[in-house]
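Remarks on the structure that follows.
All protein chains but one are shown at their positions in the complex.
Letters A, B and C mark the chains in the order given here, with residues in each chain numbered from 1 onward.
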Amino acid sequence: MDESSFRQLWRSFATLIREHKDELNELDAAIGDADHGSNMDRGLTKVVDALEASPEGSLRADAKLVGMTLMGTVGGASGALWGSAMLKFAAALPDAPTVSWADFVAALDAFVQALAQRGKATVGDKTMMDVFIPMVDELQTALTAGEPPFDTVRSHAREYSERTYDMVAKRGRAAYLGERSVGHVDPGSRSSALWFEALGAVGP
Amino acid sequence: MDESSFRQLWRSFATLIREHKDELNELDAAIGDADHGSNMDRGLTKVVDALEASPEGSLRADAKLVGMTLMGTVGGASGALWGSAMLKFAAALPDAPTVSWADFVAALDAFVQALAQRGKATVGDKTMMDVFIPMVDELQTALTAGEPPFDTVRSHAREYSERTYDMVAKRGRAAYLGERSVGHVDPGSRSSALWFEALGAVGP
Amino acid sequence: MKKIIDTVETVVDQALDGMVVAYPEYLMRVPGTSVLARAVPKEDGRVGIVSGGGSGHEPAHGGYVGYGMLDAAVAGEVFTSPTPDQVYAGIKAADHGAGVLLVVKNYTGDVMNFDIARELADGDGIATEVVLVNDDVAVQDSLYTTGRRGIAGTVFVHKIAGAAAEEGADLGAVKAVGDAVVANMASMGFALTSCTVPANGKPTFELADNEMELGIGIHGEPGIERVPMMSAREVTNTLFQRLVGELSLARGDRVAVMVNSMGATPALELAIMTAHLNEFAQHAGIVLERVFMGEFMTSLEMAGASLTLLRLDGQRATRLGAVADTPALRIMQR
Partner (left out) sequence: MKKIIDTVETVVDQALDGMVVAYPEYLMRVPGTSVLARAVPKEDGRVGIVSGGGSGHEPAHGGYVGYGMLDAAVAGEVFTSPTPDQVYAGIKAADHGAGVLLVVKNYTGDVMNFDIARELADGDGIATEVVLVNDDVAVQDSLYTTGRRGIAGTVFVHKIAGAAAEEGADLGAVKAVGDAVVANMASMGFALTSCTVPANGKPTFELADNEMELGIGIHGEPGIERVPMMSAREVTNTLFQRLVGELSLARGDRVAVMVNSMGATPALELAIMTAHLNEFAQHAGIVLERVFMGEFMTSLEMAGASLTLLRLDGQRATRLGAVADTPALRIMQR
């Protein structure tokens, strides 16, 4: 992946978030505090501005800029999670103008580990982890099998997000609702699926 | 009028106020503070209780009791007005078990003068005066002409009250609305008309 | 109607008891009345101050009973002025031999009931004076009508006359101080939603989502004008310019300002108004010497706010900043 694709990924993600802002707020209203769409939109608007204002250099520098920007503008659970995970993602990337898909997926693995460390959530807790953990697994498997990794990215991410519908939340503010959290898709899993949708669009 | 008719008058008035409580609150909501029905109902419930608890004696003593009770329970503009006017009404009555209609109407004149002194309102100001002044005039005229005075009491009082619909309020809290007070019947004129309705029912 | 109450009839009585539970060091309830008086009465020989009116304006008026402000507050039913016997009980509780000042908001009901109470006090040899508060400039002042009504600025009268009474000023002087506050004060409010009087059970008026009422009173009365919804900046400017005009404020004038929530409007929104106010005042060269921001005189759970400007001179400024220790308004020694 080259730097311009990487930037394209974040622009597409920002556009998707903007389009789904109300939907994400509604999902969060049902089991949280109705701000997930606003939070992500605030952050990604700044990410697009920040990338725009920064001369191209390396994918790693861009990723760090994205992480710092998300950390400093999103707030809430998703801000801390996306922010610190993107910083780990950046640190895990080789410092080069282009990175291989293997490098990219390895960095995504670091991203997921950072999420796990910060948020202590795992699959089944009804969070963004329910998208990120299986999706990064799939990408890794695909890569080992030598297949182009991004074929099924879009539809699968969406499916994993939909599975949170039946889950009882164990992490994040939806956890306070206990059984009442069942019957709603987790907003953070939905926005994560949108990220994979953006990734699928720039993918090979 | 004998004492039992006088007590009947207040019982009927209390019943009518209870029946029209919501209507009076609504009228007051439109150009005041939505409490006229509640105020009058609170007071008249106590008036009925107080008369019940007090052995028959004289109409004047009853009138004084009514005045004190209204003064001490209604509150607001109507409490002060009805309370002090009823005390003047009582003072103007002869101290006898039965009073003539002439005595009664003379006492009502004292009632109206007390209202005027306390409230400084006159005909056309969109208050209870728009019922009491012309009605007491009518009663006096009827009496001078030797006719039974209460024939037309019910319907006329209601008509005088309706006339406040087109008036601009000059006294009471409806006055703050200025021109916006036009197009609503004054609640105090409506409850006053109910008093004449009760009077008409016990009348000769 | 969604309210945390038991029965409509007992609202005020229960709330008065609750006030004493919450503020035992400040308040006692005069037995058998709806009067809250100071738990620790003022020294003998000082002028007492009584205010009151209908309930539903909390913290007014019981919240202002305490050192530096009121001696007693008389509560009527919700939005209904108290009866003369109650006011009279308040006068007696506040009398410490130097007479009692009554701070009355200019509503027909309040004026008449307080007047009758004064007649009762007269009979008992308690000297009384009245300061009639009519700060609401939304209403045209006129001799031929009820005139202007009293709203949130009343709290400035409590504070400043209260300070004068603590200083030991006599009844005439305390009244003069209060009258001067009224003469130098203007207020105006607006509503985004109506309130619901408990006994009535439904909102007093209905407003569409894009409408507001300008020039409302504090009893859920409709306002003077229904206008399209304004931004915080627009509504603050509208009120501020109107008040500046009414008081003929000029460059260099010093004012105190009250940004008062009608009940449901949260502090967050008041603070936005206050930020604008600062800008407008600076632009006009008017010195915002003291800001009172919060719930001072509410209208149950109405959403909206009122603005009050008070022209300050040296003495009013000092008295406004003097120590006060009441449930709702505390000014510390500095």
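The criterion applied here is as follows: a residue touches a chain if its C-beta (ideal position, glycine included) is under 8 Å from a C-beta of that chain, and two chains touch if they have at least 3 such contacts.
Everything numeric here is computed off the predicted structure, so don't read it as measured data.
When the full complex is examined, the chain removed from view is found to touch A, C.
Among A:E19, A:D33 or A:D166, only A:D33 touches the chain that is left out of the view. Where chain C meets the missing chain, the touching residues are 1-6, 11-12, 14-19, 21-23, 25, 55-56, 58-59, 63, 78, 192-193, 207, 209, 212, 229, 231-233, 235, 259, 263-278, 288, 291, 293, 295, 298, 300-301, 303, 305, 325, 330, 332-334. Of the residues in chain A, those that touch the hidden partner chain are 25, 29-35, 38-39, 42, 71-81, 83-84, 118-119, 169-173, 175-178, 180.
The criterion applied here is as follows: only the chains that are shown with their structure count from here on.
Chain centres here are Cα means. That of chain A falls 54 Å from that of chain C. Note: centroid distance chain A to chain B, computed from Cα atoms, is 74 Å.
Within chain A, no positions touching two or more other chains are listed. In chain C, no residue touches two or more other chains.
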